[in-house]
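Got a structure for you, questions after.
As you look at this complex, bear in mind that one protein chain is not there, while each of the others sits in place.
On to chain A.
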Amino acid sequence: MKQDFNLQRVIHFIRRDVTLLKGTWTTGFLVVIVALFLFSMLNMVWDKELASEEFLGIFGLCYIPLGLAFTFSVFREFGHSNTDQLYLALPVSIPERLVSKWFSTTVLYTIAFSLVAIVVGVFAVTVGIILFGVDFSFSAIFSEKYWTIVGTYFIIQPIFMVGAITFSKNKIGKTILSIGILFLGFFLFNLVLFVLFNQGLGVFSNDGLGSVAFDRASSDFSLIGRWFYGILFGPLLLVVAYFKMVEKEV
């Protein structure tokens, strides 16, 4: 086991990914810098301020999609028939591969994106002060909303990681479709449970309770549900990703 996990190899593997995907990631970050700046400027045109809540809204819109795109990009070699042989033959164990991919697309990416966002935000506010006389109110980026956005990304990212490993073509589309089907499945499951446990109330016998059932099925998570989605779901999917990688043949 000791030989199957070597931190030095993980660092080499992350460095390898960064070198290979330098071009893709630079382009991605440039697009995001422009988008963050433009959205911030547009926001300041209306109310002459850029509140941290507003900025974090823009942050979330860019941070999550770009992170998911990066997740797919780090598995490009893994799923392509012309690159998978050399990739899988590299002396790196599955736990090392998984840790390096996860770490670079979550922790490293979040740090890099947050730094870029702060710089762009400060620059946008400075330009806003000069052009529109905006009040300087850009503060507390690491608020509760920031951590909610980061937390959401950390929970949904492993789903896309499994999608990137599982599908060889149209990965993004197939992953989103699978999530849609999965969500529908959970929704129907919750609905059936709600109906079963509230049969005595005459659910569906009149319009009011029927709509309550639908509302509850889509929004009400029990304590177990919250624990499952918030803490267990991500690691569970990382375990799925691990076994998908173990089973991978060329």
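Basically, a residue touches a chain if its C-beta (ideal position, glycine included) is under 8 Å from a C-beta of that chain, and two chains touch if they have at least 3 such contacts; residues count from 1.
Here is the rule we go by: contacts and distances are computed from a predicted model.
> Could you check which of "3-isopropylmalate dehydratase", "ABC transporter ATP-binding protein", "Isoquinoline 1-oxidoreductase beta subunit" or "Electron transfer flavoprotein subunit alpha" matches the UniProt name for the chain that's left out?
Result for the unshown chain: "ABC transporter ATP-binding protein".
> From the list A:T83, A:T126, A:S143 or A:N170, which touches the chain that is not on show?
Per the contact definition at the top, the residue touching the missing chain is A:T83.
> If you put the missing chain back, which residues of chain A would it touch?
3-4, 6, 9, 12, 15-16, 19-20, 80-86, 88-94, 96, 249-250
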